[in-house]
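Only one protein chain is missing from this complex, and each of the others stays in its spot.
Which chain is which? They are A and B, in the order written, and residues in each are numbered from 1.
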Amino acid sequence: MSSRDKAQVLDETGLDRALTRIAHEIVEQAGGGQDVALVGIKTRGVTLAERIGAKIAAIEGTKPSVGALDITLYRDDLGLKAAQPVVRSTEISFPIKGRTVVLVDDVLFTGRTIRAAMDALMDLGRPRIIRLAVLVDRGHRELPIRPDYVGKNLPTSRRETVAVLLREHDGVDRVVIQEE
Amino acid sequence: MSWKRKDLLGMQDLDAAEIIGVLDTAASMKEIAAREIKKVPTLRGKTVVNLFYESSTRTRTSFEIAGKWLSADVINFSASGSSADKGESLLDTARNIEAMSPDVVVVRHQAAGAPALLARHLRCGVVNAGDGAHEHPTQALLDLMTIREKKGHLEGLNVTIVGDITHSRVARSDIHGMRKMGITVTVAGPPTLIPAQCQELGVKVSHRLEEAIAHADVIVMLRLQHERMQGGFIPSLREYSRVWGLSLAKLEHCRPDVLIMHPGPVNRGVELAPEVADSAYSVILDQVSNGVAVRMAVLYMLAGSKSA
Partner (left out) sequence: MNVLIKGGRVVDPAGGIDAVQDVWIADGRIHKVGRGLKAPAGIETVDAAGKVVCPGFIDMHVHLREPGFEYKETIASGTRAAAAGGFTAVACMANTFPVNDNRAVTDYILARAKVEGVVRVYPIGAVTRNLEGTQLAELAELAEAGCVAFSDDGKCVMNAELYRRAMEYALPFGVPVISHAEDCELAHGGAMHEGFVSTELGLAGQPAAAEDVMVARDIILAELTGAHLHVAHISTAGAVRLVRDAKARGVRVTAEVTPHHLLLTDEVVRSYDSNCKMAPPLRSKRDVEACLEALVDGTIDCVATDHAPHALSEKEGEFAEAANGIVGLETAVPLLLDRLVRPGVLDLPTLVTRLSTGPARLLNLPGGSLARGAAADITILDLERTWTVDPAAFRSRGRSTPFAGFTGAGAPWMTLVGGLKVAP
């Protein structure tokens, strides 16, 4: 743990179990895996979407479509920053129209990122249903957004941050709460 | 790598990191052109004014599309002539436009230094869309983007720029931008069209076309303006196209994977034989699509942020 870490909320095993449960819940609600498309929100949401996609493949035998969404161009706070955030690319190689799309992100906080993601998705096509899967819901919503699948509910204070570390990016799987 | 500058006046002002920032952002913007709904809300509510003193449909249209795809409101001002004798002075026009609160003014003018003058006097950001023979930074940026796309990298490449270097803003911007990215640049043309002390810009100078393009990875052909025959720069178009024009025969001695680029519009039969312009070597049309992406990236980086 680094000097800023206050508490570990999920360890490697806990994180994996949460994703497994989410995968099962998605499959159950959709009545199968074929129709589902997972769209991860950059950057760590994409990794989680890939992992969930792999788990669904293990459960159902067929891998669902997985895409990556960059929401920078749809953010509502662009004019308030001193310099523009870097734009990354969106890679969604399958049609959105008529699909059940599950947005995947690591931490749900104010809800603004999800709002932007929904606008971005709509510009790419008209999904039949949009659902939301998050690894951690830390509360403090500023918009009326609610997740459909949650790995862990985590009450936090505004001064804290929640850090999701993933093997593919940070060399380790864990979720910690940090002081600002 | 995000930008903290108010204006884009020339490639000379940018460092390599800023250039890469634009190229990466432009690559992301390019995806929008492939969508069914070519719009993102990023610059919604922002106003971009195209102030074009030199007529130019293609560059102006490129900026216009770029702005509109970002949901900005784009206004076209087509002013004509030089300020002194034709009515309103440049500064007065600019002040009038500023009174309408634009977020970015894109300026093309026949006088070198005009965008710099505007940038000093306007609160909003200024983008240089071409000032006299000085700079045309978005052209250089789209040229770099095209080369990087096709070759996969920039550093270590050899690029030869052929034609009227003296009067070319594209040449100057390309030279500055390419050198910053580690490209070796050669300029080639008759001595009358190479400017004073050109080699001090850090380029090789050649007066023989075949020798200059033999090892080039990319050849940038510049447009020859017909006025050059007055003033004794060249004796005739016929001689120019015979000696300096690019034909398929001349390309046989070049690298098989050489790219041909041209800022447009092409004088078919003068600097490029029609067969060359239409050949597989030519990436001229890629340049045009990349132009929109690069201009989207530039507008995003200048117009979106709180001004510095």
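Methods note: contacts are C-beta pairs under 8 Å (C-beta built on N, C-alpha and C of every residue); 3 or more make two chains touch, one makes a residue touch a chain.
Values in this document were obtained by computation on a predicted structure and should not be read as measured data.
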Under the definition given at the start, what are the shown partners of the omitted chain? B
In the complete assembly, which of B:Ile65, B:Ala112, B:Val266 or B:Val288 touches the absent chain? B:Ala112
The one residue from B:Leu201, B:Ala214 or B:Leu237 touching the chain left out of view is B:Leu201
If I consider the whole complex, including the chain that's not displayed, which of B:Ala16, B:Ala33 or B:Leu91 touches that chain? B:Leu91
Please identify, in ascending order, the residues of chain B that touch the omitted chain? 12, 82-84, 89-91, 109, 111-114, 116-117, 131-135, 169, 172, 195-198, 200-201, 231
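Convention: only the chains that are shown with their structure count from here on.
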Residue positions on chain A within touch of chain B in the complex are 70, 73-74, 78-90, 119-120, 123-125
Touching residues of chain B toward chain A in the complex: what are they? 1-4, 21, 24-25, 27-29, 31, 35-37, 39-42, 70, 297, 300-301, 304-306, 308
